[in-house]
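Some notes on the structure that comes next.
The other protein chains are all here in position, but one chain of the complex has been omitted.
For clarity, chains are labelled A and B in written order, and residue numbers in each chain start from 1.
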Amino acid sequence: MSACLDIIDLSAVLANGQRVLRSVSLTVQPGEVRALVGESGAGKTMIGKAVLGVLPSSVRIVEGDMRLEGEDLGRLQPKARRTLIGARTALIPQDPLTALNPSRRIGPQMTDRLVRILGWSGDKADKRVRQLLDEVQIREPDRVLRSYPHELSGGMRQRVLIAAAFAAEPRLIVADEPTTALDVTVQKQILRLIAELQREHGTAILFVTHDLGVVAKISQKVSVLYAGKVVEEADTATLFASPQHPYTRALMAATPRYTDPFASLKPVDETVLAGLAAEIAAADQAWSRPHG
Amino acid sequence: MDEARIVRRGAGPRLWLAGGWLLLVLLAAIFAPLVAPQDPLAQDLMLERLPPFWLDGAEPGYWLGTDSLGRDLLSRLIFGGRIAFIVAFAAAIAACLVGSTLGLIAGYFGGWADRIISRIVDIWMAFPPVLFAILLVAVLGTGLSSVILAIAIIDWTRFCRVIRAEAMGQSRMDYVENARIAGYGRIGIMLREVLPNVLPSIVALLSLEMGIAVIVEAILSFVNLSISTDDPTWGGIIAEGRLSIHQAWWVLVFPLITLILTVLSFSQFGEALKTRFDPVLR
Partner (left out) sequence: MLLQRFLIRLLTMLITLFGVAVVVFVVIRVAPGDPIAMMLPPGATDDDIARLRALYGLDKTIVQQFFIWLSGVVRGDFGTSISLRQDVLGLVFNRLPATLELAIVALIMAVLLGGTMAILGARERGTAVEAGIDIASGAALSIPDFLWGLVLILLFGVLVPIFDISGRVSPQLDLPFVTQFYLFESVLRLRFDLTWDLLKHMLMPAVALALPLAAIIAQLLKQSLKEVLDLDYVVQARVKGFSETQVILREALKNAALPTLTLVGVQFTFLIGGTVIVERLFSYEGLGNMAIDAVINRDLPLIQGIVLVFALLFVLINLAVDMMYALLNPRLRHG
């Protein structure tokens, strides 16, 4: 059986020629959670957006393949690709405040994919959405479905978005730092919800985060990203037990253990960064030669 | 920075094309008696409705043809340009002086001055401008100065609204505060600190307003209310052309092209000037 998501040698550049992704390869197996971890600017969000076909117009893919359940996304016509992505993937966004349309009620925003893309009946979609709202522990579905986004709290909105993401039974969910914009107390609940729903529905997740604590809790596999390049890839348990790459070790050292809130936050060691810069430069040189 | 450079590069040909056309019309208007091939008022029923030069039946010396009274169209257009440009410059400058002054006062001083001036602007905006212009000229009596006065009376609000908003923004800036602390008087600050910064907008509006004044003058002469009926005006020629449209289309086409080019040039010229003189973009 083919992988849920297969990214092979994906490279992307900005309009000014600066590289944002350098030959990224990663695989997400069905039902598996793969964490994509790195500092801000490492390109981890770009990978998620590239898969979903929503890269900003300033970013251009120059090389590589992306396969969603064996379908080569690059070979599909734009319209077919849109429909395929709509039917098989979903996005749990970073900021629930801006990811819901302020002028539309929650209900139609949750059901529109089911009805208009998947062709479900309105009743079936409504039932499905209510079931998912129950799963994300929203107790007043009637009120919530009738609300406008600004009438709900940030945590509630993220629950709504999670419910909407799972409602269509996608094969792959891209979760783009889904807890970053929330209060610390809400973060834990939301993370637990995503983990629970993932287990129940068996959905594969590409989980983008900068937080190793979150990685440890939710994922089975990890890819560590630095400057648009995957520097290490491993089972989550293996990675935490014996990180191989100096950058991974530095990142771990810089992260306060979630069990020890008083641990000091150390910056990533300078010599590690210098070594990385040399590694990246060498990779770029090797990359640019055959492309002129 | 990139964007500013792109805008400036784009401003080049626009400025020169628009400026070139306006200069051409202006020179033709100034030296009308020397340039015009014929007497614009000379009627000759033997020469009525002559077509322009490339058509059969054209007469040499009557390049753009003649109207139903046998008057030379090109000469009438050139002399009509005189009136159009006099009205454009005088009316736009008058409207600009009144509107900008009131706008500066309202925007910079705020309070009661602003409230009264804004209320007057509201009242002015509730008039249909063309009807207001026609009414004013009817009241003031036809003639060049009435037309200029009418346009100025109607269109000062255009300057007032824009300059008020800009002056309001400027007056909150730090450098205005600094000047106040440095002990400059309010009017001094208004003229020294605020005025130079709203000047690009005033210049652009002034150019735009000249185009509008040309149109309003044409509309007034179209309804036969501009200046005396004998003098050639672009609107007058158009009114004549509208009547004889099926017999002599050129009488409508040439003044129409002249008007469109002139109006487009004034607005493009203003836009180009604004990007060129805007201190931020520069």
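FYI, contacts are C-beta pairs under 8 Å (C-beta built on N, C-alpha and C of every residue); 3 or more make two chains touch, one makes a residue touch a chain.
Just so it is clear, the model here is predicted, and its values are computed rather than measured.
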Selected from A:2, A:40 or A:101 as touching the chain missing from the view: A:101
Touching the absent chain when the full complex is considered, from A:59, A:87, A:195 or A:252: A:87
Candidates A:9, A:72 or A:112 - the one touching the absent chain: A:112
Chain B, residues in touch with the chain not shown (by the definition above): 119-120, 122-123, 125-132, 134-136, 138-139, 141, 211-212, 215, 218-219, 222-225, 238, 242, 245-246, 249, 252-253, 256, 259-260, 263-264, 267-268
Positions on chain A where the hidden chain makes contact: 49, 52-54, 56-57, 79, 82-87, 89-91, 93-95, 98-104, 112-113, 116-117, 148, 150-151, 161, 174
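We take it that only the chains that are shown with their structure count from here on.
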Rounded Å distance, chain A centre to chain B centre (Cα mean): 58
